[in-house]
Each structure stands twice: as C-alpha cells, then as structure tokens.
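Excluded from the complex is one protein chain; the other protein chains are retained at their positions.
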Amino acid sequence: MKRSLLTGVAVVLAALYLFPVYWMFVTAMKTSGEIFQYPPAFWPASPHFQFRAVFASYNLGRYIWNSLLIATGTTAITIVLGTGAAYALAYVRGFAVNVALFAILMLQVLPPSLMVTPIFVAFNQVGLLEWPRVAVVLATAAKTLPFYIILCRATFTQVPRELRDAALVDGNSRVGAFLHIILPLARNGILITGVLVFLQSFGEYVYSRSLIADKELQTATVGLSTFLGADANDWVGLMTYSSLYVTPILLIFVVLQRRIVSGLTSGALK
Amino acid sequence: MFQIEIEHLNKSYGHARVLKDISLQVPLGAFVALVGPSGCGKSTLLRTIAGLEKITSGTLKIAGVVVNDKPPRERDVAMVFQSYALYPHMTVEDNMTYALRLRHRPKREIAERVADVAEILGLGLLLGRTPRALSGGQRQRVAMGRAIIRDPKAFLFDEPLSNLDASLRVKMRGEIRKLHQRLGATSVYVTHDQIEAMTMADMVVVLRDGAIEQVGAPLTLYQQPVNRFVAGFIGSPAMNFVPAILVDDGNSLLLGGDAACRLRLGQRRAPGRAVLAGLRPEHLTLGGVGKAQTFAARVESVEGTGSMTFIEMSIAHGATAGAGDAVMLTLAQSGISTVRPGDRVTVGIDPADIYVFDPDSGLALQADPAP
Amino acid sequence: MIKATMMGLVLAMAAVATAQAEPVTVKVWALDEPTRITETFAREFEARNPDVKIDVKLVNFANIVNDAVRAAATGTAPDITMIDNPEVALFASHNILLDLTPLLAQSKVIDRNDFYPGPIANSTWQGRIVAIPRGANTIALYYNADLFKEVGLNPDQPPRTWAELYDAARKLTDPAKHRYGLVFSAIASEEGTFQFLPWVQTAGADFDTLGSDGALRALQFWQKLVDDKVASPDVLVYRQNDATGQFAAGNAAMSISGPWELPTLQKDAHFTWRVALLPGETATSPRASALGEFANAIFKTSAHPAEAFRFLEYIYSQAARNWNEFGMLPANRSAAPQDPKWPDAYAVFVEQMKYARGRGPHPLWPQISKAIQTAIQSTLTHQSDARTALATAQASIDKILKK
Partner (left out) sequence: MISQLLKTLRDGDGFEAALVLAAIGYLLVFAAFPLVYNIVMSFQEVDMFSLASFDRPFRGLDNYRDLIQRPEAWEILRNTIIFVSCSVVFQLGLGFALALFFQLDFPGAGAIRGLFLAGWVMPGLVVGAIWKWIFAGDFGVLNYALHSAGLIDKNIFWLSDPAYALAAVTIANIWLGIPFNMILLSVGLAGIPEDIYEAAELDGANRWQRFMSITVPLMGSTLGAVISLGIIFTLQQFDLVAALTQGGPANASNIAQYWSWQMSFQTYEISAGSVVATLMIAVVVVVAAIYVRSVQHEHSA
C-alpha cells in the first residue's frame, strides 16, 4: 500500500519533470494560431501532423544520417582514448595523477562557442577542413573526452585493485590484465557512459555549424537552427522538427533506459 | 639453499619510508609468517616479493635469481589475497586455470591438475560455478586452489583468513598447514594475528614501522624476545609490563618500586637502575608454588571463558615508581577460578620467567656475566 | 580608367578561357531563408550559363557575418557573400571586398544610377561601390481592420501621428481578451535598433545625437506604450517575426514590421489586415523609416570575379520578382513589378521606402547598435530613466565615432 503510494508520487514527479517534452509534442500538433492562445490549450483542438512534410522538406533523413556518423565517430574516439586513461587515473595514485585530472578538467572550461574560432583557424591551417565531418568529430571528441574520463574513472575505482594484482601474479602483463580482467568487469560502466557521450555528441551544434560548409554534410541540429533565423517564424515547424529529431533518441532511450540506469547505479560488480 | 633472499631492501613513497633496510632469507620449503601491527609494512613487503610493488633499493632474489626489475609474471610466485580477488566473470575452474592458460599449458595437463587440486581442496562440485555463488570458505578454497595449481616457486599469502569467521579460521589454519606439509612449497604468510603466525609458521618475522624487529622460530620469539615490542606482540594475552627498580646488586627487583614487592631474579642484571619488568599472564600463579617468588595484589575484575580465567589485579606501589595510578597486571589461569573482585591474593612467579627491559630503548636486558 | 580597361581585358580573357573549359564554380554564401531565393536564382543562372556552377552555402542570419569574417581572415572566403547593409562598411573598411565600381561602369545590366539612394549609399565605402543591394526593405504599420471597426476606429484613417497611434492602441487594448493595441520588436539585437531608429529620426534626431530631446521623446514614447500596457512587456524579447505572430494570432491589433511578413499574414491571419505608413511624431514631422536588406559582395580573393559579377548581374536583373516572390522591394526604381500582389500594401511600402534611411555606415556599427539596444532595454524595464540611458549610449557612441 505504502509502496504503491510511492510509485504514485514518482509518476507525478516524472510527469512534472517531463512536461516540457510533452509541451514540445503538443505544440508540434497545434495550428499557428493555437500556439499563441491564452489560456493555452493542453491538447490541440484538432491535432494536425506535419511530421511527414517537415521530414521531407528539410532533408531530415540526410541530416540525421550525418549526425549519426558524427556521433558514432566521436563516441569511438572518446571510448578508445578515454577508457585507458580513466583506468590509469583510477588505479595509479600520486601527484602526477592529480595534475592529470586537473588538466583534464581545465581543458573543458570554455563553451564551444568560444573554442570554435581558434579551432577553425587551426584546422584550416592544417587542411582538416577538407574533411569537415572528421574535423567535427575530432573537435567534439575533445569536448566529450574529459566528461567520459571522469565518469568512467568512477566505474574503474569500483573494480578492486586486487583483481589486477591477482592477474599480474597469475602471469599476465599489465596490458593483459587490463584487457582480460579489468575491462570486462568495467564493461557496463563503459557502455553506459558511451551511450551518454553518444547522445551528447548527437546534439552537438556549434562545431558542426562552423566547420561543415557543405549542406549535404550538415547535421540535424544545424538543420534545426534554420527555424531560428530572423526570417523564420514557423514555430510549429520548429517544434515538429524538434519532435522528429528527439523522438528516435527518446525511443531508444525508453527501450534501453532500464539497462542504462541499472548499469550506472549498480557498481561494476554488483 | 634459500628460496627467497632479501638484502637491504628499502622502499619509499616519496619521503615516506615504508620498508627500512630489510634483510631476510627464506629457506626452500619453509613456511614464514610476517607479523606486526597494521601499517607495519608486512603487506608491502609481501607485495614487493610478488613484484606488485617496486623496491627503492636493495636486492631481491627468488630461487637464486635477482628479480628486482622483473614483472610479477616472470617471478613465478602465486598469491592468495585477503579479498581472494577471484575473477567475478569467470567460473571456479577458469579462475583456477587462468595462470596455466596464460602459460599455454596443454589442455590435458590443465585438466589433470584441476582434477588433482579439486580433490585436494574438495572443490569438485563447485568447478562450474561463479565466485558470487560461493560461500566465504569456498571462495577461500578456490583462491588457494588457484595458487597451488601452478606449482610456483613460492606461495604468498596476504591475510587470507581474516575474512572468515572464527571457527572456519581455525579449521583453515590447520588445512593450510597440512597443505604446506604435503606440498612442501616455500610460503610467506602475512598476518596481524600472532596466534596464526605462531601456530602455522616455521619461522616468524616480526615487523614494526617498516623494519624487522626479530626473526626466529615461534618459540624462540616467545622465550627470547629481543625487545619489549616483540615480547608484547607475541603471546596472548599480552605480557604485563611493570615499572621496577633493580636492587640487591642486580639480583632482585622491586615491582612498582615497592619494597613489599621484591622479586628475586633467576640471573643477575646490572644494578641500580629503573627498568621494566615483563611478566607473562600465563606465568603468574595464584598463591605461588615451588620456586615462585610472591607478592600481594588485589583483584579488580575476573573474566572467565570456562577453559581459561583472566584476572585483572592491582598491586601496591611505592614512591619511586611515580605517584598516582595503581600498577595493573593480568593473570591467566586455566580452568575456573573462585576469586572475586576485591579479594586480596598472593601472586607467584618463577624467577626464570621474569623478563627485564630497558625502559628507554625497550631492549631486553641480558643477564650480566658473573662479576 | 586604365584600371577599368584592364579589368575589361581580364574579363574578356576569362570569358574566352572558360568557353571550352570545365565550368568554373562560384561559391556563394547566402542567408538561409524560407523563400530559397538564392538557390532559385542560382539554378536559373546555371541553366543560362553552362560555363558557371553556383555553389550555394546557406548560413543562418545570426552567423553569416561571423562566418564570412572568419573565412576572410583565414583565407577560406567564398567568391560572393551576402552582408546585411549596415555591416558592409565593416568589411569594406578592411579592404577585403572587390571594388565593383569599374565593373559597374562596364556593365550592360546594372545601372548604378537606378538604385534608390539609401541602399546604394550603404553599399558604398569611400566613394567605391563594394556591394550590390539585392533588394530593399523597410517597415510600416500593419493593422487589424476588423478590430478597428469593432472598437469604433475608422480603418480608412489609420494613425498618422504618435498621439493618434497611442489613442488607437489604447482603444484596441483589451486585457479581458488578452489583446494588446500594438506590438513591435525591442529586442536586444540589430532588429531592435532597426525598429527604433525611425522613431528617433522622425523626432529630428539620429544615432549620433541620442542625447537630444528628439531621441528622448522617441524612447519615452516607447516606454509609455509598454508602461501603459498597450504593448506587451515581452516586446523586449520578441523578434520581428514573433511580433507578427502575435498580430496574426489576434493578440495585438497593430504591428510594426516589414513586407517579408506578407506571406505569413496571408496564411495565418484570419481577419482583414491593412498597412499604413509609420506614424510621424506630429503631422508635420519628417517621415522616417528603416532601411533593411542584404547586399551581395565579392571578395577580393575571388578567383572568378567575372563569373561572380555575372551572377550578381543576374540577381539584379530579376529584382522585379522581389515583391511577389521573395517578400521585399527592389532596390532600384526600374524594377517595379507589373502586377504586384497585395497592391495596397505595395503602394504603402514603396511610399515608405522614400523615407528609409540606412544605418551607419560605420565599420563599428555593431557596437553603436549595441549601445542603442542597451538604452532601449534599460529604459523600458525602468532600470534606468530614458535621459540617463540615452546619455550613456551617446557617450559610448561618441567614443566609437572618434576612433
């Protein structure tokens, strides 16, 4: 009885929290007159969907493909570079480790909007802008890497050090102990943090906008910004586009969330 | 022939010296226990032998080969960890055979060895399980199995029994001992429990603050502790230390400086100075028989376990021992005692069982050669 | 003269060279607009000129200047970029735009004397024409004729002075129906400056005399509109198209905006709307309006200036379509459409265009504009009184102008 009451409270809290997401979907189904109406309509009088039209006219399929490519590349680089560093920073102690953690945090201070000019200048100098999507991946990975290392490091601190010692005594090299013993045990945490990084880089905007010149290579977030221009006033279209863009992520998320949450909240060994 | 030889080994973390000039030889086939209070460096010393910690200076040889810079996998030692460190994602069998598989041993040989070890340790039915499905004692056995399956140059045990309950601990103690007798493999065993060390080892190494205090056979340490620390550490309950003054040309001492507590010594010490008298609780008797010296005391509390009784008592003390507190002593007696708190009793001790220590250096004061 | 001849020669050679060769690609950066105007022109131009390929990159309004500047600084500039007219000076002052004057002298398509003075003035730097205005824009007063009737106002006599505007707005305001009399944009961006300056100008001041009484009266008038709730306090965050959205939804009875809103209104406004000239301060005050629209410029670094210029000529030649298809006025007189849509509104905007004044030109216009925006916003929110706010703005602007 008391426990189901808690479930009720939880549902109410979640509903309150998710209201902005609901509002996006509802706005997408309203007419342009309805969106300015007061009192606001919590459900449109005659829901109309222009999802298909927006999807086709804004080349959304192409954009989402580009976003997927960039997010995948970013996540791959982040995991490859970040996992080892996270492990080492969790297992090694001492002053150098503090310095390294400090540096890693430091390096992600400025918002991309302020980082982008120097990056553009530098990438242009070395010719990286010839491969604009690669350029975005490289720049974005620098943004996600510190975040990944810090979260992943927490996972590794939960893998007992004695397991590595046992593997070393059993005859493994440090490389082998890392690959065969520690990595499999931290797999859950790595996967989950990887998913978070993927989602984050899927929503990347500033670098894509600035480093990619060719419209065919643009990402979905840049397509979204079309609606925010001075001449654009298609709010319903904006919300429709947002819904289209967010829904697949949300769906994946709803399907995977049990794993994601339990993976994050239960330690590596529990 | 020594299986493990350590010479002038030092280890520091930054400015902190955790191992200070350690020299130790472990004979082939010996069972050596490293004991000491927590933080004394015993685990660190074990881990340097395993190669898990680098040494700062000195030499470390295993089977005659200097291994200072060799990684653990080139030292061919096996280790049992306090937490057992079983690989949670592998079955019991895979845990045990991991080292053999790393060395690419033939499948048949591995299977034979698993069968052998499983039989020795009684693990046959557990081979397919994962560690999380095992009880604490079973995990401990698997950890042992993982070590002995390899037939290594040395076994290293890092407090392997401390996570078990008391009865299981006693049982495993015997099993490890038997296993050692059967395999005859050189073993280094770290424990903070002196009983474990005394009962299991051929040779005990007492460490304090990163340095070796004394090395010797268990009874030697008990009978001839080189200093107050070893004397206090070995033996349970711990030795009583009572301030005293040497008198009678070094042939007697006054417990607590009190003329009423005059004890004759078995052997003469250098006279005329304040010392610490060391009296083991089990050497004290109520009433006093035979050659025993006696003194008066007052019972403060009595703890009986049935087989043993521990009696806390205070003795009078004179002006020279410093004012204030009563001097407290513990007496251990087998069986059940009828004394009550508040009783006045006479306590006896054999002169040969009295230890005398220098109160400043803590060193045992040896008998003076006759003048 | 010699320079012009040389240029002609180069052009001729380029034409010969490209006749048989692969088509050259001209990179164009253009505004990302719903009308897709630049892409339309590009495809049409390519169909007529097989030797040229036009590669259009669309950039949104907020970023086009930044991107162009960065590209110029790093040597990755396109051949052509679109620049908002007050910012042409910024580029021109750094001498990175191609001087089009000699090309214009040769051109058989573009007649530089045909431009309205405002647009061409903002495309000129130190006597040289550095950009071709692609069209022109200005703002006027939209009003809801149905509501005018409802509250007893004559829709044939829209407000002509500030006082009349205020009275009409007051009558049209109806809190019970969540309706304001007027909506406009006082946002802290160039749009806010764009909307505000005509009020200052009709009161006899300008951006460089903000300390004067005229500017003060203009700002106080805006403040009164908001204070008396005949306009929503949210005008401070409305962009111009948000303002139009409010008007179209019936939440405001009058709106100040430009011709680019006409297609939206046609689609979304379910009432009779009309357009009137912006009210002057008094019946005898000078009329004023804002001048908007982008101009196309060619970077000096362009490898194909001749082809780029031909594309600009083509855009110019199509200016008569501006009104009906792309929601703006032509920048040149002779390009008047034959059969304009919304003829009444067209007449009003053409008339309004005569009073449109450019902003600047000054290379540091964005900083000047920022000072004006801050004065507007701090006054409308009573963080500062109008006089102090304008004096502060004038002080900052004086400093910028002296640089």
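Per-chain numbering from 1; labels A, B and C assigned in written order.
The definition used in the following text is that contacts are C-beta pairs under 8 Å (C-beta built on N, C-alpha and C of every residue); 3 or more make two chains touch, one makes a residue touch a chain.
All values reported here derive from a predicted model rather than from experimental measurement.
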item	value
Left-out chain, listing which of the shown chains it touches	A, B, C
Per the touch definition above, residue among A:V134, A:I150 or A:L191 touching the missing chain	A:I150
Identified contact with the non-displayed chain, of A:M29, A:A85 or A:A186	A:A85
Contacts of chain C with the absent chain, listed as residue ranges	66, 69-70, 72-75, 90, 94, 96, 178, 180, 187-189, 232-237, 246, 251, 364, 366-367, 370, 374, 377-378, 380-381, 383-384, 392
Residue numbers in chain A that touch the chain omitted from display	3-4, 6-7, 9-11, 13-14, 17-18, 20-21, 23-24, 27, 35-40, 42, 77, 81-82, 84-85, 87-89, 91-93, 97-98, 100-119, 121-122, 124-125, 138-139, 141-143, 145-147, 149-151, 154, 157-158, 173-175, 178, 196, 199-200, 202-203, 205, 221, 224-225, 227-228, 235, 238-239, 242, 245-246, 249-250, 253-254, 257-258, 260-262, 264-267, 270
Touching residues (missing chain, whole complex) on chain B	71, 73
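Just so it is clear, only the chains that are shown with their structure count from here on.
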item	value
Longest centre-to-centre distance from chain C, chain (CA-based)	B
Gap in Å, rounded to a whole number, between the CA centres of chain C and chain B	90
Between chain A and chain C, centroid-to-centroid distance (C-alpha), Å	38
Chain A residues counted as touching two or more neighbouring chains	none
Overlap residues in chain C, where contacts from two or more other chains coincide	none
Touching residues (chain side chain A, partner chain C) in the complex	32-33, 35-38, 117, 120-121, 124-125, 129, 209-210, 213-215, 225-226, 228-235
Chain B-facing residues of chain A, complex	160, 162-163, 165-174, 176, 181, 184-185, 269
Complex contacts: residues of chain C adjacent to chain A	31-35, 57-58, 60-63, 67, 70, 73-76, 178, 191, 239-242, 244-246, 248-251, 260-261, 264, 267-268, 270
